[in-house]
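Heads up, one of the protein chains got dropped from this complex, but the rest are sitting where they should.
The first chain written gets the first letter, and so on, giving A and B; residue counts start at 1 in each chain.
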Amino acid sequence: MEVSMEKGRNKGDGRKKLKKVYTTYVRPVLMNRKSLLGLIILTGFFIMGIFGPLIVPLNMESDISKRFLPPSKEHILGTDYFGIDIFAQIVHGTWSVLVLAFLPSIFAILMAVSIGITAGYLKGIFGRVVNGIIDVFMTVPSFPAMLLMAAIFKNVSIVFAAFLMSIWMWAGPAKMIRARVYSIRSMEFVEAAELLEMPKPHIIFKEITPHLMPYIFMQFVNMIKYSVGASQGLMFLGLLKFNPCHWGAMLNIAVTQTGSIYLPFAIHYPLSIIFFIVLMLIGCTLLSYGVEEIFNPKLRTYE
Amino acid sequence: MNDSKILRIENLSAIYLVREGSIKAAVDINLDMEEGSITAIVGESASGKSTILEAMTRSLPPNGRIIGGNVYYRRNNGDYVNLMEIKEEELRKLRWSEIALVPQAVQNALNPTIRVFDHFVDTVEDHGYNWKIKEIWDKASNLLDMMGLDGDRVLRSFPHELSGGMRQRTLIALSLLFDPRILILDEPTSALDVLTQARLIRVLDEIHSKLKITMIFVTHDLPVAAELADYMGVIYGGNLMERGRTEDVIGDPKHPYTKALVSSLMLVVGSVEKIKPIPGEPPSLLNPPKGCVFHPRCPFKMDRCSKESPPLFKVDEDHYVRCWLYEE
Partner (left out) sequence: MKNEIVMSLKNVSKVFVKRRFFKKSFPFYALENIDLNVLKGERLSIIGESGSGKTTLARIAAGLDVPTEGAVIWFGEDITKLKSREFRKLRPKVQYIHQNPYASINPSRTIFDVLADPLKRHEDNIESLEERVAELLKSVGIVPPEFFFNKYPRHLSGGGLQRLAIARALIPKPEIILADEIVSMIDMSFRAAIVKLLIELNERTGITIVMISHDIGVARYFSHNGGRIAVMLRGRIVEIGSPESVIGNPMHPYTRSLILASPVADKKLAIMKRELLPKYNIQKEVWESEIMRISGCRYAFFCPFVDDKCWTEKPKLLKVGEDSEHRVACHKAGKLPTWELESVE
């Protein structure tokens, strides 16, 4: 590796930093086959969410004569109870699913990480107070709390709804993150950094956090799983703007309203929905393998 | 086959399979052990020395593979068996009853939830012997006494009540339960304080002379090997670099690595001025250097050394060196 020995800042610096970001954060994900696959799957969903509705038309008029048609050239995944094309519904619901799965999870993980790390690293009474706050939130049952919030704040924007959901999702992961930080804190390289008087933010973000990242990402994936179900529940109870194409809503209709799981010829209806839900979760999990390698260089095989 | 050799390791090679490729942990190892002798296999960490033991007893981890060589063991009746070829069943019978292996890292070797005596009972049962409780107790107690321990007291104790040195000696007593002919020890002195170590060395010496047992031990501690062993094999980077009688290998080391190692020792006697550190880094077993594995650090390296790996040359009676300097 050629190193620039010229004094002072030069044009190469910016490019070098970019290269470093690439090799540290991007390359491990691309080089690991599993995570590359995960990345492709999730990118596919994003494309489907953004561009899908432009390509695939959705006709929500019911035509009962076309009820429960099996997959065919005209209807790729067949039709549902109302004769509406399943694939079109799925495509149009993708964006809603993505937003209601990722947004609350992002809010919640940010809260869990910042509060969890603070609770784990701060010594003495501050640490205990923050820990107490985490405990309070943990004991409140999340779904009823969400119901309550949604009942109070009716008809809010999707972003605010995501935030309301996230309030009840961050506490459990925060506690586990705190425990992890607590154990890392006494490790020798943290002590070595303290000997060198490295500032606290440096220790927290550069020394401790990389060891937590895979853990954090796994929590993130769990949150996504939870959000899909929770948002579906809230939507169905009329507390979120009802979108019939949201996969959770679709699944609910398929299972409880149309009895399609009891009818062998209708099984393609719930199955296709489940397939897409599972596919998205698999994509997240696969991606986490690569994420692990970003933060745990030991696992990388190509260096 | 020479009749006094109880064990002959011939061209033994073993690798570990990992994601990045294969770790060449043992390359072409040739070593003979006389019956009743103490042989030390000396090497640093990741030199392959433990691999040799594992390969010999076929107890390699799941990603280990023996890729060549034979290990001939001479049984009581004079017959030779090739440990690499016999069936698993037969090997199991040999293990512990004729060839006993005392593993490294004593901490985890004993079950913390049962008493020491129960360990002996379990071992007896596992091997299908039908001894009575009193027989087991007497034999175990005697062995522990031989180790310098209070046999009856130790048998009644739990492992955590014993110190590290005591646990080590208990494991050795356990391994002697069936009067094996060969006792193999993996790093017996590694985790011990110097006084405990001295005691253990004395104990090993005593049981060797009392039981006339063949001993093989692997260590990274050259002075310990020098003190105990009759024969030594020096391993570096998975290769056997020098082997011979201890007084020859230590007193007049021929291989540049052995020479350098002996001069770099920080001992409590000897001239401090003469201590010479060895430059360089340990070799990668994943991608070993071409030619002689020591050549990057060798002060006597020649052109040939980076191209071809030397064979073992005989320099004296029972003294062999793997170095181009000694090609006659």
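We take it that contacts are C-beta pairs under 8 Å (C-beta built on N, C-alpha and C of every residue); 3 or more make two chains touch, one makes a residue touch a chain.
For clarity, every value in this text was computed on a predicted model and none was experimentally measured.
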Options B:41, B:250 or B:305, residue touching the unrepresented chain: B:250
Contact partner of the left-out chain, one of A:17, A:33, A:128 or A:206: A:206
Contacting the left-out chain in the complete assembly, out of B:222, B:241, B:305 or B:323: B:222
Residues of chain A in contact with the chain not shown: 1-8, 23, 187-189, 191-193, 195-199, 202, 206-207, 210-211, 295-298, 303
Missing-chain contacts mapped onto chain B: 44-45, 148-150, 163, 166, 193-195, 197-199, 201-202, 220-224, 226-227, 246-247, 250, 260-262, 264-272, 275-279, 281-282
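Just so we're on the same page, only the chains that are shown with their structure count from here on.
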Chain A-chain B separation of Cα centroids, rounded to whole Å: 53
